[in-house]
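Up next, chain A:
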Amino acid sequence: MTSTITVEHLWKVFGPKPERVVGTELAALPRAELRARTGCLAAVKDVSFAVEAGEVFVVMGLSGSGKSTLVRCLTRLIEPTSGEIGIDGEPVREMNPRRLRELRRHRVAMVFQHFGLLPHRSVLDNVAYGLEIQGVGRAERHRRAGEMLALVGLDGHEQQYPEQLSGGMQQRVGLARALAIDPAVLLFDEPFSALDPLIRRDMQAEVRRLHAEVGKTLLFITHDLAEALTLGDRIAVLRDGELVQVGTPEDLVGDPADDYVADFVRDVPRSDVLTLKWIMRDPAPGETVEDQPLPAATVIRDAIPRVLGAKLPIPVVDGDRRVGVVDADQLLPALIGHHRQVPV
Partner candidate 1 sequence: MTATMTRPVLRAGAPRWGRVLPVLLVVAAVVGYLVFRTDAAADSEDAAAFRFFTQVRDWVDANRDTSPVFLYGVNYVRLGVRLLVDAVRSGLSGLGFAGLVAAVTALAAVLAGWRTALVALGGFLAFGFLGLWTESVDTLVLTVSAVLLAVLIGVPIGVLAARVGWVGAALRPVLDVMQIMPTFAYLAPMTLLFLIGEPAAVIATLIYAVPATIRITELGIREVPVTTVEAATALGSTGRQLLTKVRLPLARPTIVLAVNQTIMMALSMVVITALINAPGLGQNIVQALERVNVGAAFDAGLAIVVMAVVLDRITAGAARRRAGRWGRGRWAAAAAALVAVVVVALLPIGEDLPRVSFAAPVNDLTGWIELHWYDATEWLKNAVSAGLLDPLETVLTTTPWWLFVLVVAAFGALVGGWRTAGIAGLAAAGIAGLGLWQHAMQTLATVLVTIVLTMAIGVLLGIWSARHDWFAAGLRPVLDAAQTMPSFVYLLPAVALFGASRFTAVVAGFVYAFPPVVRLVDRGLRDVPATVVEAATAAGSTSWQLLWKVQLPMARGGLLLAANQGIVMVLAMVVLGGLVGAGALGYDVVAGFSQREDFGKGLAAGFAIVLLGILLDRLTQGFHHAKGPR
Partner candidate 2 sequence: MRLRTAASAALILTLTACGGATSGAGETAPSAGAKGTVNLAVNPWVGYESNAAVVGYLLEKKLGYKVDKKELKEEVSWQGFETGEVDVILENWGHADLKKTYIEQKKVAVEVGKTGNKGLIGWYVPQWMADQYPDITDYKNLNKYASLFKTSESKGKGQLLDGDPSYVTNDVALVNTLKLDYTVVFSGSEAAIIKAAQQATAQKKPLLFYFYEPQWLFAKEKYARITLPPYTAGCDADPKKVACDYPIDELDKIASKKFADANSTAYQLIKNFQWTNDDQNLVSDYLTNQGMSADQAAEKWVNEHESTWKPWIPAGS
């Protein structure tokens, strides 16, 4: 089965005559030098990845690293310079305008950092907008929009106007609007960056709940590592337009591909993210261990009471197979040492 989203060797170069960059020696230049030489800016540089159905895929990077450009290339809100994009196996770059509109109307919806609501329409009509432009009748689209508002917890606000709502509520409208067309894929471009931290946490919870309820494929952009770790099944790290690493949260924290990623994850409490798999050691020959094993996927923090309370090392199992042992000696560096290379 094909992945829901596939991206292969995607390039987006801004500036004069962008075609000349890809596939020449210019392509290898760092951003700043390319800019000095040609006036072009490579916002997305040879990016490839695949997102599976039902997955929450997070793209993370500093501001200016090309995240927004990347996600806009997926439905060609920004026209890519080169590379392949597939949605459900269908090549997006070969779509004609009509087909592309079909894609945007029915299959992929997007939620924006600055909401992008229409100030002259009521909340209900904002949510119904996508259906309206598809030609769905008034009664039907209002019914569906009402359902979506209920789903995001905004029932009762139908007749209000965006400016009368708080930022968090406005973004719920944005979410409802995206959900209203019942897309298979939802794209989020830093949807919660403009919100207060407390509200942001609520909204993250909301997204998790919705994902559990409606089961869509989510591609989520953020510059906030905590958000990426909370939401992501897998995380891709972008730097100056290039993909540096793709992996699970543990992969990133436990095994950063380079200093850039390591810097990113430096302040993450490792015991909260890493599992025993990352700190267990091989048992010494003939070593005696506890009876009750711990699964390798146990997060370190959850294992602390048992490990500290045990007199003997605890065996770590992956299913039925014993893969290693863990005791207080392994635990402590993971708890205190943020900078030390964690032994694999």
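Going forward, a residue touches a chain if its C-beta (ideal position, glycine included) is under 8 Å from a C-beta of that chain, and two chains touch if they have at least 3 such contacts; residues count from 1.
A quick word on the picks: all candidates are chains of the complex that A comes from, given by their letters.
Values in this document were obtained by computation on a predicted structure and should not be read as measured data.
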Chain A: touching candidate in this complex (1 or 2): 1
Residues of chain A defined as touching candidate 1 within the complex: 36, 72, 75, 77, 101-106, 109-110, 112-122, 129-130, 132-134, 161, 174, 177, 181
